[in-house]
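Apart from one protein chain that is not included, each protein chain of the complex appears where it belongs.
Going in written order, the chains are labelled A, B and C, and every chain counts its residues from 1.
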Amino acid sequence: MPIKNFRWFIEALSPEEGHLHGIQRALFSAQTPFQSLDIMELGSYGKALILDGKIQSSLLDEFIYHETLVHPAMLSHPAPKNVFIVGGGEGATLREVLRHPSVERALMVDIDEEVVNRCRELLPEWHRGAFDDPRAEVRFLDARRYLEETDERFDVIIIDISEPVEEGPAYLLFTREFYRIVHRRLTDHGVIALQAGTVSLSNLSCFTAIHQTLRTAFPVVAPYWATIPSFALPWGFSIASKGSDPRTFGPGAVDRLIAERIGPDLRYYDGQTHQMSFLLPKYVRRHLEEEKRIIEDNAPLFTFH
Amino acid sequence: MPIKNFRWFIEALSPEEGHLHGIQRALFSAQTPFQSLDIMELGSYGKALILDGKIQSSLLDEFIYHETLVHPAMLSHPAPKNVFIVGGGEGATLREVLRHPSVERALMVDIDEEVVNRCRELLPEWHRGAFDDPRAEVRFLDARRYLEETDERFDVIIIDISEPVEEGPAYLLFTREFYRIVHRRLTDHGVIALQAGTVSLSNLSCFTAIHQTLRTAFPVVAPYWATIPSFALPWGFSIASKGSDPRTFGPGAVDRLIAERIGPDLRYYDGQTHQMSFLLPKYVRRHLEEEKRIIEDNAPLFTFH
Amino acid sequence: MPIKNFRWFIEALSPEEGHLHGIQRALFSAQTPFQSLDIMELGSYGKALILDGKIQSSLLDEFIYHETLVHPAMLSHPAPKNVFIVGGGEGATLREVLRHPSVERALMVDIDEEVVNRCRELLPEWHRGAFDDPRAEVRFLDARRYLEETDERFDVIIIDISEPVEEGPAYLLFTREFYRIVHRRLTDHGVIALQAGTVSLSNLSCFTAIHQTLRTAFPVVAPYWATIPSFALPWGFSIASKGSDPRTFGPGAVDRLIAERIGPDLRYYDGQTHQMSFLLPKYVRRHLEEEKRIIEDNAPLFTFH
Partner (left out) sequence: MPIKNFRWFIEALSPEEGHLHGIQRALFSAQTPFQSLDIMELGSYGKALILDGKIQSSLLDEFIYHETLVHPAMLSHPAPKNVFIVGGGEGATLREVLRHPSVERALMVDIDEEVVNRCRELLPEWHRGAFDDPRAEVRFLDARRYLEETDERFDVIIIDISEPVEEGPAYLLFTREFYRIVHRRLTDHGVIALQAGTVSLSNLSCFTAIHQTLRTAFPVVAPYWATIPSFALPWGFSIASKGSDPRTFGPGAVDRLIAERIGPDLRYYDGQTHQMSFLLPKYVRRHLEEEKRIIEDNAPLFTFH
């Protein structure tokens, strides 16, 4: 049993399950207009960003989450120039996008200015200067409305937002209507990537519903996953595109693309990892096929909070 | 935050991290001569076997653990007749082994008679009658000593024991000396499989040390993994053999072997799952290569307790 | 930080406060028609009865609760013959009542037969044979209805029930209407005693409201308290009567009465303890006076659950 520490962060995973983290230091805590914001140093995972009581990323393993979210989609496009990031408060998604030399513009739109500012100040290991890159632009707006109103088109759109909890700001960015808006904002070879909830057997319905909902808006949908230990439960992602399918890239092709476009600094993602990520266990594939639910603005999906 | 429930099982994953489970019912609790034994019904995972405060398997996801531990090794052997199981108290490893029609004898040697008896009585969903199969034999002995003293040879040896905690009964079954004993008890095409600790970034050293230790005794060592959600952290396994390498089997070949030998009833393991399991993320491969430690009887490895 | 134990009982004292107990053994758990029933052995307190997730009594300190609840009221009556116990499932209130030689009949009416049966079987240290005393009678009925319908009159009525939680069986036994029914069932020198919720500063309103409500039905109301450590928060009680006031008994008088009627076996209650119990801190007295609320059937009071 953990000893010595007396301050604990309990992340509720369900009404009957929680993840217990010793708090080494509480660095910042506030209620923004949109969510509760905590930055704490956790004993096993280092600094972590916690929104509405759920870990968004931790120092130890954020590289797994961000490399997974960004690079398969970026490599699925021949030469992405314009990239749009929904959310991505910590600036790490931006950091990974900016590794790609073809990128001329990376526009990050996050609704919560206070989260971004606080991450900028307290989590330098995440953004590593990405916010100051001349190609980067950050705007504090409702990303859905921005995409509805703009004429711009993007080669890659990365949706890096928190889970669709009932009281949170994210649930209208997981619907059929939103995915259609996103589809219209893509260039001809456009690709999107997003985090899609856990792939734990006890909780698959968010992941499978997002899959079916994406399929109503995109001809190609490629679900994939990664294990980010600070999340406790295994995590799902998805790439959707107008044609490109990351599952057609073999490990050798991916390693070549990484060498050309990114370089040697990745710690999680390479050809073998790429291949592994898009292979799903039998029970997950079965649930994906059996899922009938389409998430709509009028019939939103909420995850546990 | 979890509500309503007031009885909680806290599994300590490290001094700074725990997994919190609501207890629906406490079915059995005792201290055996070897370890503490609890069978509880947990809110998110159903019934679970807990030894020394660590979850061994739960109703919801034991199929992931047991299919992963047994079938890749069984399929790596042309036609396994004699199978030896170290540990495997719940009888589920036995259950999976007995799916293979080539099996003539499955000898399970577990040191803790009380654990096996209690699982036999309270966890029928695990053994599903395997203990009563005419091919099965269960003996309550120290498996290491048994293997040291017997002349018998086995086609497949599955090591299904709890983690090597300092006070527990398992740590001498994770050493170079033990793996040599196991190697001598294999037939010419013999294969072994074992659970090898977590592959979480915060805790890789057990998995990597076991890998290097196996390499001192076997020409082929193929590490692999699975995510068993009730374990909280992703889990590592390894196959070691005299020649057969499961990584050479493509998904189509595995699916054919499963159809021939096992049938359609598996829920986790198939060709695609097989392929996925043996692919490891970049950082895990790197740690495996960099690991120097060999576990020996005189220099045992202990995991956190 | 508590180590080694991994099973915990968390008693919620408020939405922001809990009491954490290591579970040594889970002896019994069930849902009765009225409440959840657990009998567990807790690390610091020994065996304990827990109803609806709240500790009712523990082996270590039940003597404090039961001596406090029973003897001041019993000694406030010249020679109690007929005693009525509302609730008292464990049989310990009965045990204390039966110490008094004047008692000819002790009728215990508890709504929950399963709780009483289970306590009878698993908590012998509580009843110590009281259930088998020829003077004792136990009936499984709604005590309020019993008192409404009977003609019997009692010298002492002890109300030993759990807190008035919204979903529980007890809240209609904390109202003005109920106290009037109780008053009518008393003989001329009749006295009642009851537990009245915590006297913790964070939570005084139950205790103070019960006080004002009793005053609508009885000419004499004497609030008092005791600290029962397993409850975490200090606990309030009250005596109400048709005339007798325990606060007029000095320590010497109480010691003499104890010697005459009870003997030397009490561990908590004597003259000095009696005097201490009826003295309340300044802030409690102030809140008692300022309280305006009267609890009624149509305006019940619910404590936190």
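Keep this in mind: a residue touches a chain if its C-beta (ideal position, glycine included) is under 8 Å from a C-beta of that chain, and two chains touch if they have at least 3 such contacts.
Owing to the predicted nature of the structure, the values given are computational and were not obtained by experimental measurement.
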Determine which one of C:Asn82, C:Thr175 or C:Ser200 touches the chain that has been left out.
-> C:Ser200
Of the listed residues C:Val109, C:Ala170, C:Leu233 or C:Leu301, which contacts the missing chain in the full complex?
-> C:Leu233
State which residues belonging to chain A touch the missing partner chain.
-> 6-12, 23, 25-26, 29, 38, 40, 50, 53
Chain C residues touching the chain left out here are 1-5, 10, 12-22, 24, 42-45, 60-61, 64, 199-202, 226-227, 229, 232-234, 266-270, 272-273, 275-276, 279-283, 285
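As a working rule, only the chains that are shown with their structure count from here on.
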Greatest Cα-centroid separation from chain C: which chain?
-> A
Separation of chain B from chain C, taking each centre as the mean of its C-alpha atoms, in whole Å | 52
Distance-wise, how many Å sit between the C-alpha centres of chain A and chain C, to the nearest whole number?
-> 55
Among the residues of chain A, pick out those that touch two or more other chains and give their numbers.
-> 1-5
